[in-house]
Structures are given as structure tokens and as C-alpha cells.
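Note that one protein chain is taken out, while the other chains of the complex remain in position.
And then chain A:
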């Protein structure tokens, strides 16, 4: 595919992303209205008079119809102003910059672990399909898909942190300050997050490899006298690479969503925990900004995955 076509594809995909961004933030904004509690009451503090609460509502525009409130937020967001937290006054952009790298670190760490462990397991199971080893790997993978990551996270804390004391139980070091320390702190959360990922990658890879190996064009390769190893590593892997890449892309998105819970288990100051806190307190600018950051990330990951797929499979066009 020519570069021109590729550029046009990227531009089209980014344009398509705009309505998704608006829709996602709008839905979250609507959901916020359904949550009980009033941020104005929280801000005014206990025993505040009705007039004081009303004053605060006035000051923050909370007395306006919610469509107007959303419209105002959107108007500012388009100009790059995400506003500030209603409670702490910290600019939302700063909150994102402070917390998102932490979340990205454990998410990327977990995806890398999933691929590094899941791919060899998948290949091993596929090349010995039908053997006891294959059944064992696939059985373990089914279990891995089923295990909830927050539960597994707590088990990890119990054994590896409290029992063996290999890793810290909770807490976090910012990757921008001390990268190796950050990795050490991020290992347990990433392990908790990657079990599903390993299982998913191994199962999908095994499935598509087994399918490819029984396909007619692989039969042709055998008929040409190629060795099984060459057929697997050259033809098999390139044929399943699009599948694998799609799985990894989806996995990243899933793991990004799962960080919300895992950050709570490990007390990590990530974007997931800021969303949870902001939702509980009705701090809508923070929620909106954080959701926006997450959605943009997911869209970019999907775009990169699709671009990589067009490189790997000549039949895919934009």
C-alpha cells in the first residue's frame, strides 16, 4: 500500500474518532447525573446553610440544565481546557499527567508479560496439539481466563508480598522519577493483570495456528518439501500475526479498563483510582477528563493495530 493511501487512512480514522469521543464523554456525563449525592453539598461542608449550598451551585454552574453543563464542558474541551477539580482545584490536565503514566506503566507491563508468556505457550500447545501438554496448557488457560484479576491480585499480595516479601504489597513509585523502582512496585499489579492476558493470547494463538496448519496452503508447503519448523516459523506465524496483533490490541484495551480495580487493590495513584474517587465525589471535570484520556488511548491503540495489520497482510486495505 502506498504512503499516500496510508496517510489518507490515518486521517479518516482520526476523523471517525471524533464522534466516538463526544459520545463516550456524553454517556459518562449522563451516568454521572444518576449517581446519588451532590458535589455542592460536599463542597459546602457539613452543617452548611441552604443559601451557601445554593451559592456554590451558582458559582460552579451546577444549577444549570445538564445539557447546558455538558455543552459548556465540551466547548472548553475543544479548546484544550479540561477545567479543574471541583474539590481540590487541581487542573484536570495536571491530574492526568500525574496519574496516567502510572496506569500506562502497569498496563504496558501486563501486556508485555501476556505476550512474552502467552506466545510461547500458544506455540507449544499448537505444535503438540492433542498431546497431554496441549491439554494441560489449554486447561490452565481456561482457568486463567476465568480467574478475576482483583482476586488473583490479593492472592499475589498474600504470598509474594506478605509471605515471601519479594515485592512491596502496596504503593507506587512514579516511573518518571525512578524507573527501576517503579518497575519493582508495578510487578505485582502487572502479574495480577496479565493472567487473563496470558490465557487469552495462548488460546487464540493456539487456535489460529492449529487452523492454519490444517489449511490447504500449508499442505502445499509440506508437498514442496519444506521442514515443519520452517512451515511453523515462517508461514504459520506470518499467517496468524494479524489475528495475534488484533488480540493484543484488544487485550491492551481490556487491561486498561481492568486497571481501575487493580489500582484500588494495590493502592496505586493511577488514572483508574482517580476516576473512582472522582465518581464517588461527583467531581465531574476529573471524570470527564480522565475518560477522555482513556478513550483517546484506546482509539490510538486500535489505529496502530490496524496499521500494523495492513503491513502484515497484503489483502487488507484501509
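To be clear about the criterion, contacts are C-beta pairs under 8 Å (C-beta built on N, C-alpha and C of every residue); 3 or more make two chains touch, one makes a residue touch a chain; residues count from 1.
As a convention for this text, contacts and distances are computed from a predicted model.
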Identity of the absent chain, which is to be given by its UniProt protein name, from "ABC-type dipeptide transporter", "Fe-S cluster assembly protein SufB", "Urease accessory protein UreG" or "Chemotaxis protein CheW": "ABC-type dipeptide transporter"
Which of A:4, A:79 or A:224 contacts the chain that the document leaves out: A:224
Touching residues on chain A - with respect to the absent chain: 130, 214-227, 230, 234-235, 238-239, 312-315
